[in-house]
Each structure stands twice: as C-alpha cells, then as structure tokens.
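As you look at this complex, bear in mind that one protein chain is not there, while each of the others sits in place.
After this line comes subunit A, so read on.
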Amino acid sequence: MLGTKLTRRQALGAMAAAGLSAGLYPKVALSQDGKILKVRSYGDITGLDPAFRSGAPEDDVMRNIFPGLATMGPGTEWKWQLDSAVKLEQTDPTHIAFTLMDGLKWSDGEPVTADDVKYSFERFLDPKLEAVYKGDWEALDHVEVIDEKSGVIVLKEAFPPLWNVGLVYGSGRIIPRKATEAMGGRFENTPPAQCGRYFIKEWLPKQRLVLAKNPDWPGEPGAFEEIHIRPIDDEKTGELALESGDIDYTWLSVSSIPRYRQTPPKGGKIEVRPSLAYVWLGMNQEMKPFDQPEVRRAVQHAIDVPTVLEAAYFGAATPATGLIAPGLLGHRAKNIYGYDPDKAREFLAQAGLQGGFECTIDILNKAERIAAAQAVQANLAEVGINATIRQYDSGTFWTIGDEKAGDIWKTIGIQINRFSMQPDPSFATDWFTPEQIGIWNWERWNNPEYGELNKKAKVETDTAKRHDMYVKMQDLMEESGSYVFLTHEAVGIGYSDKIAPALMPNGTPIFYGFKPA
C-alpha cells in the first residue's frame, strides 16, 4: 500500500497534467491542415436516388457524386453552366443536343455514356417507378442516343422550365444504367456507382457524411481532399459550431442575421443572400366570412407588411410583391393593395361586419412564423377582427389543407405559409391552380383563367410573353383578395474566413466549388 500512496504534491501534479491535456486535446483532435472542409447540413440524407430525393441535404450531396449535363453556377445571377457535358445546345424548341466530356468513368470502372443519360431521364416517366419528381421531366418524349458520348433530348413540346429546374438540379443527375438495373431499378442511400468531383467515402447516420476527392474526375478537381457534411438540425447549434471552429460553413437563423451583421463571428464572415422562397397570408374562400370578397379585401388592407416583417425577421427581410422573387422572370414590380386600416373598416362595413368577427390563423410552429402571426393578429385587432393563432408541428401543418389527410382543411380561415422555390416561375405558380384545391391550394381559390395561364406559360418560349403571363397570374391572385404577399425572406450564411464558398444566388452551396481563401 505504501508503494502506491499518493502524496499531495503528486496529486496536484497529476491534476495539473490532466488539466493541461484537457486544454490541449481538443485542439489536437480538431486541428486541420486545410485539406478537410467541414460543413453543416440541416438534415441527414434520406435517399440519394434522383427520382426520390427529399430535399436540399440530398441535392447538396448528389451534385458532388453524380454528373449532370448542366448545373446552376455560383454567383449573384441565376445562370446555368456546363457540368459533365462539353456541349448542350437547344437546336429547336423540342430538341436539345448534348455531348459528354471524355474520360468520365463510374466508380465501378464503366464509362459514363449517352445511354446512361437516356436511362437517367426516361426513368422519371416510368409509371412503375412512381418517381416523386416526374413533373420535372413531364415534357420529355425520349432521349435519342447518337453514339457513346452524344445524344439528343427530344421533348413533346417546348418546356423552358427544363433549363432552370429539370436539367440543372437533382432530376438532371446522371446515374449508371447497368449498376442501377442490377439493384432493381432504384436505390436508397448507397449509390450503385458514382462519378463526380467527389465520391461518398463514409456515411455514419446522424453523424456525418464524408466525401472524398475523386482522382479520376477528368475536369477541374475539387479544392479539398475531403468534405465532411454534418447533419445539424438546430440553426443556433450550427452557429455556435461555426464560432468555435468546429465547422467552416453553416446557414444562419434569420434572428441572428442582424447580430452577425454588427459583429461577425470570430474568424468568420457572413453573407446575406435573397431567398427564392415566398411567404404569404392566404384566406380560405370557402370559409365564412372569407367567402365574401369585401372581407378578403378588408384583410388585405389591414395588414401592415413592413411591421409584420420587422417583428418576424428583425429587419433582415424585405416585403414581397408576389410569389416570384426579384431577379427571376415573372417578378412583379409592385402590389395592388396596401396597408390602409380605414379602407379595411369600410370594406368590413360593406360586408355587414362593422363589429368585426372571430377567425383563426394557422401556422407552422417556427419562431418567425409565430412572430409574423402575432403581428398579423395585432393588425387585424385594429380593425376589429379577433384572430386566434393555431400552431402545428411540421408533420401536421403540411397536411392541414389536404382533403385526404383529415378534416382540418374545413376549418382553415387564414393561414400563413411558406413554400420553397427553384429559379423558374412555374415552380411557384403550380400550387394555386384549380386542380390543386384540396391538395396545396389551401385558399381553395378556383380561377380557371389562372389555371390556363399556368399551363400556357410553361410552354411559352418567348421570354417577354412568358414574363407577362406570370405577372398577370400574380395580379389575378391578389385581385381575388385571398392573398397577401409577405416576403421572400433572406438567407444568412456564415463561413470561416479560411474558405471561399461557392454559392448559388440564393445561397445554395456548391460544395465542390468551395476553395481555401
């Protein structure tokens, strides 16, 4: 026992050593040599099959591991650029010729061919596959293979959205025919073969996904040896991880943007990009008293949008003039109806409701939506409308207007909603057609003229005409009284000053384009 007796001096020494190693260890463990890029994703991947991807976490990975003919480029303006093709050309409204670059090879050693392109795009139309994203290729007739590297995409009719959505995002990724068919025609999180600037080296569910540089990529290689994508649900945790140096890139919460604008994170920078998403207040035309046009118009005049945005976004977001964000075709210059509480009261009186009425505001339980609803509630109270806010979790909220998912749709009065968007106006307008009543058209607004315009605008090749059609559609929406356009929000991005991120105009990251600063 005497031999193992610990003296006070020894104990203090051991404690000091332990303390010292405690201070040093994390720096050793987290030290970086600039070869690894650590980024945050808001969720873990759920499926990497382009036909069944579920959101941005998958898109962000697929862009690195599957080639596409084209992709959206980085910068502040929306424009596509070639990806794994050396040629991509619209030869007439229904034909797009392509030629793949030389040296493209799947990870199983097989070459990437025009037949792979044919398979990748045509499978979206296979009724047996039930592809969730089949709408992206709805105009496709077939893909004609000319030789191993060349082919022609043949459309049934002109389809401009293909250049802004189908070809350049997830639905435009090329997958290996042989390897995919060998897996039964679809796959989940284990791609049958990969070919991109990076490939998946390791996936630890809920921990991280590691992309390693593909040495066989024939084009410009990625700048980092590895990219570690960490699924971090909570934006605030992502911000703290950035501040402590655990990650190099994260999206910021809207509420943090003003703070970071004043004081950027230590060793980091921030950027605020305009989002494409749109937030609006909708009124259910079949719900009393919103079935009266005067009541809907009264609500339009009762809402002070800048005040609502100040409460919800702390000055980081600007008012919207429609569904379509600035910089996109179809963007509207201004709204028709604005804040005027006196007019609101007049319209209520015309409807015989000068004493006001009771209604509900349905929202998703997110901080900015709650704040916006409270501001709207205060605006409505000023003109005598007493609104009750009903909050739902995401699992419930996204189904409240769906007739097949229960009876909540019958009780919707006012709802504040947000849809995400891709850089083609059709992606925004599709949800408000008469066919979408009971699915995503929660306002139950039935306007056949709008529906027709939506169909025609999708296939209109004259850009000016197409722009006018989308402007008209938004005018119709506002004239109906059922819509108050609130904002497109803003996207805050924080990153280490040791890197130079490659971002699409709305802040979507192109990880393979990230470089050391």
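Note that contacts are C-beta pairs under 8 Å (C-beta built on N, C-alpha and C of every residue); 3 or more make two chains touch, one makes a residue touch a chain; residues count from 1.
FYI, contacts and distances are computed from a predicted model.
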- [ ] Have a look at "ABC transmembrane type-2 domain-containing protein", "ABC transporter permease", "Peptidase M16 C-terminal domain-containing protein" or "Putative mRNA 3-end processing factor" and point out the UniProt protein name belonging to the hidden chain.
- [x] "ABC transporter permease"
Open item on the list: Of the residues A:Asp126, A:Glu181 or A:Asp234, I need the one that contacts the missing chain.
Closed with: A:Asp234
Task: Option from A:Lys79, A:His95, A:Lys178 or A:Arg208 whose C-beta touches the chain left out - done: A:Arg208
Task: Touching residues on subunit A - with respect to the absent chain - done: 22-23, 25-27, 29-30, 43, 46-47, 54-55, 130, 132-135, 188-189, 204-208, 230-234, 237-238, 240-241, 243-247, 392-399, 402, 404-406, 408, 419, 431, 439-440
